[in-house]
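The structure appears right after this line, and notes come after that.
All protein chains but one are shown in place.
And then subunit A:
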Amino acid sequence: MTAVQIRPTVRQAPPVHPRRRARPNLVAGVGAALWLVVVIVPLYYLLSGSLRNRGEYLTGDSLSLPENPTLDNYATVLEGGFGTYLLNNVIVTVGTVALVIALAVPCAYAVARSTSAVVRYGFTLLLMGLAIPAQATIIPVYLLITRLHLYDSLTAIILPTAAFALPVATLVLVNSLRDVPRELYEAQELDGASPLQTLRHLVLPLAKPAVMTVLIYTALTAWNGFLFPLVLTQSTDTRVLTLGLWEFQGQFGANVPGLLAAVTLSVLPIFVVYLIGRRFLLTGLTAGFGK
């Protein structure tokens, strides 16, 4: 963190000037329309396909509206063990988020306020973790998990998922805590507050937006995770959604409407979050890189 690029601090500047009425940007319009097709067609196919019955899927036009929309596929999917996968996903997500928040919040507080060299070196190590591709470590992680006798458990998924989410989480929190004016900490200390009280009454309330960002980033990572479940679990009892989808395709290869219903179900919870808190979710996604 040596080279600090100094930019003039300007409040959120709209690139398009409000005072001037711009003539319509044709090129951008055409580009946007094209991309809209590229994004919408697959999503339309996903939704409409999940509402078709199997006969219609096999014979009908793939892009027409379903003739007799049915929710049967959803029922089939939920009866076929998908409920377990959904529950497992919830457990993994909640567990990972809880672990990351519990570890990252006090850590970020120490990084922002402590002068200890241990903390400084530890944080540097953590930041180096931003650059570690998880894929390259799956074999040693597998070794570690089998040696801890955790193979094929939900804990096995939670531990490495949380560890790899920790660098971004801590970085986001540290950035937000460093913006807290020093006077606020000093006022707390004048009042005779212990570090623990400062953490509870000052740090947590002020870092709330950052905690939200971390929460959503971590939850999304855990919810959509594929790699660690793939190499660290094997039985149906511990199967999470992403693996369930994949297995589903292998088992019921011909039941495509069912597969599409399963995919839709797996996206639904995130989509709800997107509708409610789009800003938090989008900030959370790029947390740690840029802006």
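Quick note on the criterion: contacts are C-beta pairs under 8 Å (C-beta built on N, C-alpha and C of every residue); 3 or more make two chains touch, one makes a residue touch a chain; residues count from 1.
In the analysis below, contacts and distances are computed from a predicted model.
S.K.: There's a gap in the complex where one chain should be. From "ABC transporter", "Extracellular solute-binding protein", "Tubulin-like protein" or "Tryptophan synthase beta chain", what does UniProt name that chain?
M.R.: When "ABC transporter", "Extracellular solute-binding protein", "Tubulin-like protein" or "Tryptophan synthase beta chain" are compared with UniProt, the left-out chain turns out to be "ABC transporter".
S.K.: Per the definition of touch given earlier, which of A:L46, A:L78, A:A98 or A:M212 contacts the omitted chain?
M.R.: Within the whole complex, the residue contacting the unshown chain is A:L46.
S.K.: Using the document's definition of touch, tell me which of A:N68, A:T115 or A:S235 contacts the absent chain.
M.R.: A:T115
S.K.: Of the residues listed, A:L51, A:V77 or A:A104, which one is in contact with the missing chain?
M.R.: A:A104
S.K.: Tell me, which residues in subunit A touch the chain that this view leaves out?
M.R.: These residues touch the chain not displayed: 1-10, 12-17, 20, 22, 25, 28, 31-32, 35-36, 38-43, 45-46, 49, 57-58, 61-64, 99, 103-104, 106-107, 109-111, 113-116, 118-119, 122-123, 125-127, 129-133, 135-144, 159-160, 162-164, 166-167, 170, 175, 186, 189-190, 193-195, 198-199, 220, 223-227, 230-231, 241-243, 245-246, 249, 256, 259-260, 263, 266-267, 270-271, 274, 278, 281-282, 285-286, 289-291.
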